[in-house]
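All protein chains but one are shown at their positions in the complex.
Showing chain A:
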Amino acid sequence: MTILLFGVTKDIVGSPSLSIPSASVTNRKIPKSVRELRAFLGKSYPELNQLSSLAIAVNNTYAGDDVEINSYDEIALIPPVSGG
């Protein structure tokens, strides 16, 4: 599962995208919903929890916590926006 990163999230993670191994080689639970992904990322990168907002987009749409995610979905972290 690949997570696209934008804005300050790119700085926090230190790369433009993040791979979460989908095979259970690591013996860690793979996030299956936006809520689980949020928890997973917050644990791995505590700085993400400090942002004033952090939206998660699934297939180009802002997704609520209950939305299920799969490895073929396009997933992105959207920190506070600042267009215009």
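Observations on the structure shown:
As a working rule, contacts are C-beta pairs under 8 Å (C-beta built on N, C-alpha and C of every residue); 3 or more make two chains touch, one makes a residue touch a chain; residues count from 1.
Criterion: contacts and distances are computed from a predicted model.
For the chain that is left out, the UniProt protein name among "ATP phosphoribosyltransferase", "3-isopropylmalate dehydratase large subunit", "Molybdopterin synthase catalytic subunit" or "Cytochrome c" is "Molybdopterin synthase catalytic subunit". In the full complex, chain A contacts the hidden chain through residues 4, 6-8, 11, 52, 57, 60-61, 76, 78-84.
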